[in-house]
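Presenting chain A:
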Amino acid sequence: MFLTFVTFLPFFGALFLVFLPKESTGTIKQTALAVAVADFLLSLYLWTNFDNTTHAMQFSMNIPWIESWGINYHIGLDGISLLLYVMTTFLTMICVIASWEIKKHIREYMIAMLVLSTGMLGVFIALDLFMFYVFWEFQLIPMYIIVGVWGGPRRIYASIKFFLFTAVGSLLMLVAILWIYFHIQETTGVATADILYITDNLDVPLGTQKWLWMAFFLAFAIKVPMFPFHTWLPDAHVEAPTAGSVILAGVLLKMGTYGFLRFNLPFFPQASYEFVPMIAWLSIIGIVYGALVAMVQEDLKKLVAYSSVSHLGFVMLGIFALNPYGIQGALIQNINHGISTGALFLLVGVVYDRRHTRLISEFGGLAKIMPRYTVCFMIAALSSIGLPGMNGFVGEFLVLLGIFQVNGLWAACATSGVILAACYILWMFQRVMFLELKNPKNIGMKDMNMREMITVVPLVILIFWIGLYPKPFMQTFDASVNHLVSKVSPDNFRPKKDNHGDSSHGEHAQLITSNQMASLNHKLQMPKNVLNKD
Partner candidate 1 sequence: MELLIFYPLAGFCVVLALGVVFNNSPVGSAISLIGMMLGLAGIFVLLQAHFIAILQVIIYAGAIMVLFMFVIMLLNLKKGDDTGWISRDKNLFLSILTGALAIGILYKIGDILFSTKMDSPATLPDTFGTVANIGETLFTEFVLPFEVASILLLAAMVGAVVLAKNKLD
Partner candidate 2 sequence: MLEDTVPLSHYLMLSATLFVIGIVGVLVRRNVIVVFMSIEIMLNAVNISLISFDHYMNLSSGQIFSFMVMCVAAAEVSVGLAIIISMHRNKPTVNLDEFNLLKW
Partner candidate 3 sequence: MEPILAPESIDLIALAPVLVLSVFAMMVLVVDLFGGRNKTLLVFISLVGLLMTAISAFAKHPIPAYSFNDSYIVDHLSLFFICIFTISSALTILLSVEYNKREGINPGEYFALILFCTVGMILLASATDMIMIFLGIEIVSICLYVLTGIQRGNVRSNEAALKYFLLGAFATGFLLYGMTLIYGSTGSTNLFKIAEVTQNLGAQSNPLLLMGLVLLIIGFGFKVASVPFHMWSPDVYQGAPTPVTAFMSVGPKAAAFAAFFRVFAEAFPAMSPSWELLLTIIAVLSMFFGNLGAIMQTNIKRMLAFSSISHAGFLIMAVITKTSLAGSSLLFYMLAYSFTTFGIFGIVILLGRKGEENLEMKNYSGLAYKHPILALSMTILLFSLAGLPPFAGFIAKFYLFSAAIQEGLVTLVIIAVLNSAVSFYYYLKVIIFMYMKEQETEFRIALTPLTLFVIVIGVLGTLGLGIFPNSIIALASY
């Protein structure tokens, strides 16, 4: 019940806003902020009461919704969704503050923001496929409005693109959901769309699994976005208002990765296993491609957007490492990306508010006049390139570690993204912050004000917190991830091999036993080195 309350609180806040007069902008903003803050605090309360030791759903509630179809209002949080949930409320709060200066239709804006918040929260708590889909599609509407109304010059194109891309993907998922629904009904006799029940009881042959997997994949891959489906993202990001970008990067993209964890892996473990190479290569291409394209962008937001493609590539790679390192890494990287990219978007918004341009070439030398801004930007940028000690590193390393267990080559290719990340971020940083303050338009720019600091500083704190002591975050999903991993373990459906595994670590990784290692070693025994002995 509490969870329901927290989830729907923003929605009711939005309803309340509807009845406020349009003119009283102050009250509107304050109300929205109050709701967002309250929601965040309540979600923190959820976190503190969360039991880390179990993978079971908590705060759950299961009441019939559409009884005739066996569809329930089933909600709950587990380790995988908890942090995303909290991050959603957190970023909503940040975004409300960040949108303080919006002049155009502020009431409608805040309503859209709060409704969006409920939509996103719903996605993360839904434990019924039907309900999940409802929220999944529903949150498109406010986001579409936010991009389309308060966005930049090409906002209409961008918003439609965003909407259609996502919708096309998710509709195929709908077909798969229906199929599963009837399949479950047929095989177990229970008409239900309950995710937990389906997770436990879904049993389909590999061929079908692949099709269903693809349907889910398309929906989530577009959302993530994975490599060939990413083109909506730069457009949407560039055109969206600052807060929209933050939410988009911070939460909406995470819904895709969340979907993979919640559906693709547990529902279709075997298909997931079969598709690992494909995903891995797509992710790697995404990582490298995103980074390369980001490097030559002329628009700050577009650069950050393409960097998101690259970062999310890491997340995907981690998920499909199918081992605890990778998945935990992916989860924490989810959070990290939300924080650091969110911060970057906020910061880009700061200069955009002042200059109404985001072209890199328009800036230069900002470090001189905006020291606070520079420091914040620097921290966010470094976090984004995964400097150890900051949050990005923890996630990236775990992801790479995870994928390394599966395939060293993949890990190597993916790691090259780390180099490229440094290139594009630093180059951009240099061109914006450093060099001479040449452009006369920039001279009068003010440093960040209090409100802007309030939006960014919490993110900066989190950057270091997660970077140095991620335990409070990571332990929330430890149990859930282990459970998930045991579920998708290839051992479940692969005939056991005899020489499999006396090694102490890694459950599904391509383990190198001492025997294999020896033979490997021997095969490539180094030739006697002529230089070694004279």
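The criterion applied here is as follows: contacts are C-beta pairs under 8 Å (C-beta built on N, C-alpha and C of every residue); 3 or more make two chains touch, one makes a residue touch a chain; residues count from 1.
A word on the picks: all candidates are chains of the complex that A comes from, given by their letters.
Bear in mind that the values here come from a model prediction, so they are computed numbers and not experimental data.
Set chain A beside the options 1, 2 or 3, and in this complex the one it touches turns out to be 3. Within the complex formed with candidate 3, the residues of chain A that make contact are 64-69, 105, 108, 130, 133-135, 137-138, 140-141, 144-145, 148-149, 155-156, 159-160, 163-164, 167-168, 171-172, 174-175, 178-179, 181-182.
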